[in-house]
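Missing here: one protein chain of the complex. Every other protein chain is in place.
Labels run A and B following the written order; every chain starts at residue 1.
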Amino acid sequence: MLLAAGPAIGPATAQQKTIKIGFVSTFSGPTAVIGNDMRNSFELALDHMGRKMGGIPVEVIYEDDGLKPDVGKQKTEKLIESDKVDFIAGYIWSNVMLASLKPIVDSKTFLVIANAGPSQIAGELCSPTVFSTSWQNDQTPQAMGTYMNSKGVKSVYLIGPNYAAGKDMLAGVASTFKGKVIGQDLTTWPSQLDFSAELAKAKASGAEAVFVFYPGAAGVQFLNQYAAAGLKGKIPLYTAFTIDELSLPLQKENALGVPGAQEWVNDLPNEQNKKFVADYRKKYTGLRPTFYGAQSYDAAQLINSAVVATKGNLSDKVAVQKAMEKADFKSVRGNFKFGNNHVPIQNFYLQDVVKDADGQLSLKTVATIVKDDQDRFHDKCPMK
Amino acid sequence: MTLFFEQCLNGLQFGLLLFLLAAGLTLVFGIMDLVNLAHGSLYMVGAYFAATFAAWTGSFVFGAVLALCATLVVGMAVEVIVMRRLYGRDHLDHVLGTFGLILFFDEAVRLIWGPAGLSLPLPSWLAGSVQILPGFQYSSYRLAIIVVTLSVAAFLYVLVMRTRIGMLIRAGASNREMVGALGVNIKLLYTLVFGLGAALAGLAGLMQAPILTVQIGMGENILILAFVVTVIGGIGSIRGALVAALLVGILDTLGRAFFPDILRTMLSPTAASALAPALSSMLIYLLMAIVLVIKPEGLFSAGNK
Partner (left out) sequence: MSGAFTARNVATAALIAGLVLLPVYSQVFGDRFILTLFTRIVILALAAVSLNLILGFGGMMSFGHAAYLGIGGYAVGMLAHEGIYSGFIQWPVALLASALFALVIGALSLRTRGVYFIMITLAFAQMAYYLVSGLARYGGDDGLTIYKRSQFIEPLNLSNKVQFYYVCLAILFGAIYLIWRLTNSRFGMAVQGARSNEARMRAIGFPTYRYRLVCFVIAGTLGGLAGALLANHADFISPATMYWTRSGDLIIMVVLGGMATPFGPLIGAVALLVLEEVLSGITEYWQIILGPLLLLVVLFARGGIDGLLSLLGAKVATKVNPKVGS
């Protein structure tokens, strides 16, 4: 009796009582700061909507992946099977995302990825119910490579961590950079803390510039050591995802004048962004939103746009999908559209670290590096 | 050639730092027979104290001294409240109990200082680089770490080999019961030794703080390396810890520096760049396995069990 397959999940009621959203991110350990920023921004978006979507109250369940793929997958399953959520959002890490993808796709739950951008999900693993409000990993460093060309850089040394995103980043910069990649080092992630050996090699290689990708605290360590090794100001440093509002208070002067590429910067001149940044700083005193937060804010807006368009009837999956594909909301990065693989086609900007009016360090948009950039894996996605 | 020399210096600096951690670990291990996984937490606490006190006093050196004292106190408190109840118990009880302590310390630090981590800026007189040889610059702070740790190693040598406390420590490492039988206040000795170990861990933590970050969980990765050093050197042996720390530090640094290039000459560039970081991380564990297979009690075993 028991071995017979259990009853299928009950049909979703046409008239929703609440919109249930599961949010998976890292809320424990050293990278909890990123998860907190994402949660803060998601909550702020809900505040802005009056905590209702299309007139229906919203309930969000936050789950901590602990930076572990298997834990992330288990929490994802809990959200789908136990909480029976309508949408899942979040995910910082490419490897956690890849591990959690299967139960989401199998259950046809709508997923809005607010950060992770592994090439597989942009390519062969793309799915009708999976959307991203971030980017594909390679895009940001590709923009950096383009910028380095414009600066006339002839040779570069690449350094990054040895995991999915790290390899994507270095491959991304090498794909657009026209000069010579003199050498590259992948370091053990996340346990390697000291980059003295790699910095010595970069210095000895005679490269004109160094490109680096180190998210979170590792970015602080790298910049500190770059300065301590006496390289700052001698060899120009180019970065992706290494300097943000979370790491900047720790990097301090070491980050001054170090350029990075980003799809969102806090000073982008659109109304939605001004409101987002101002209200964030008002609600969470002493904190500044990051691109992780901006992407999470957009994730909430994307979900809201679909709920409103379908008048809360989430049982019609095709209608929800069609509504989401329109990306009909005011993004904090300025409007974007989705490619066939549900990854945004968007601008990438050059950001720099400057001292603002109150003498504090802040990130500032300097230029637009590429316009309407689409990731290079969208051809591999079977969706048209 | 200068590159090789620089990498050796880097390895030396890393090794000496590991020595600070391993020295405390090996003393506690050798004398109290205690497996203390929470040693890394003391390293973290030292760094947090240093960052806090340096910000209060506005002086790096002041902050460091205050942090050392504070870590010493925390260490002795942990010994009195928890550790002394674990002496004489099974090693696995130590593992479980001190693992519980790690969880506690991590969360306590998060409650007190928040999840974001702190930074400990270098004073300007240490921030730059100095010319050691003509045409060869080296980070002054890393050089300072080498000098400080070498002085600590010398201090430990004098303490252990030339003082009465040191005599008791050495006696304790080889025969615990005998020291107790001699009427020495063994409880006090244990508290002092544990406090000393904590202070050494704290010193390592606060010296790493400016070049790494001060963050939760910073002690856990380096803890395993410190254990590796302790075991290669032989439990209870300060001299062994020093030799093993230098071996591990230099092997790790040189491995990372030159292994990828060597591998690239043998394999395709893509395969090499994927495999090299993994294999160079393996080197220290390989070293430990080889040492233990040949000498099952480490290079310099202090005990005579």
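In the analysis below, contacts are C-beta pairs under 8 Å (C-beta built on N, C-alpha and C of every residue); 3 or more make two chains touch, one makes a residue touch a chain.
Every value quoted in this text rests on a predicted model; they were computed, and no experiment measured them.
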With the missing chain put back, one of B:V82, B:V130 or B:L251 would touch it. Which one? B:V82
For the chain left off this view, which of B:L9, B:A22 or B:L101 is in contact with it? B:L101
Sort through A:I21, A:M148 or A:A164 and give me the one touching the missing partner chain. A:A164
Identified contact with the non-displayed chain, of B:G58, B:G135, B:G183 or B:P296: B:P296
Can you tell me which of A:S94, A:S127 or A:Q184 touches the chain that was removed from the display? A:S94
In terms of residues, what is the contact footprint of the unshown chain on subunit B? 29, 33, 35, 82, 85-86, 89-93, 95-97, 99-108, 110-111, 220, 224, 227-228, 231, 235, 270-271, 274-279, 281-282, 285-286, 288-289, 292-293, 296-298
Considering the entire assembly, which residues of subunit A contact the chain that has been omitted? 2-3, 5-7, 10, 27-28, 64, 68-70, 73-74, 77-78, 81-82, 94-95, 98-99, 101-103, 118, 162-164, 167, 188-189
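Rule of thumb we're sticking to: only the chains that are shown with their structure count from here on.
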In whole angstrom, the CA-centroid distance of subunit A from subunit B equals 35
Given the complex, residues on subunit B that touch subunit A span 2-3, 6-7, 10, 13-14, 106, 110, 115-119, 121-122, 127-129, 137, 139, 141-142, 208, 210-213, 215-218, 221-222, 253-254, 256-257, 260, 273-274, 276-278, 280-281
Per the touch rule, the subunit A residues reaching subunit B in their complex are 29-30, 32-33, 36, 162, 167, 184-188, 190-194, 196-198, 200-201, 204, 217, 220-221, 224-225, 227-230, 246, 249-252
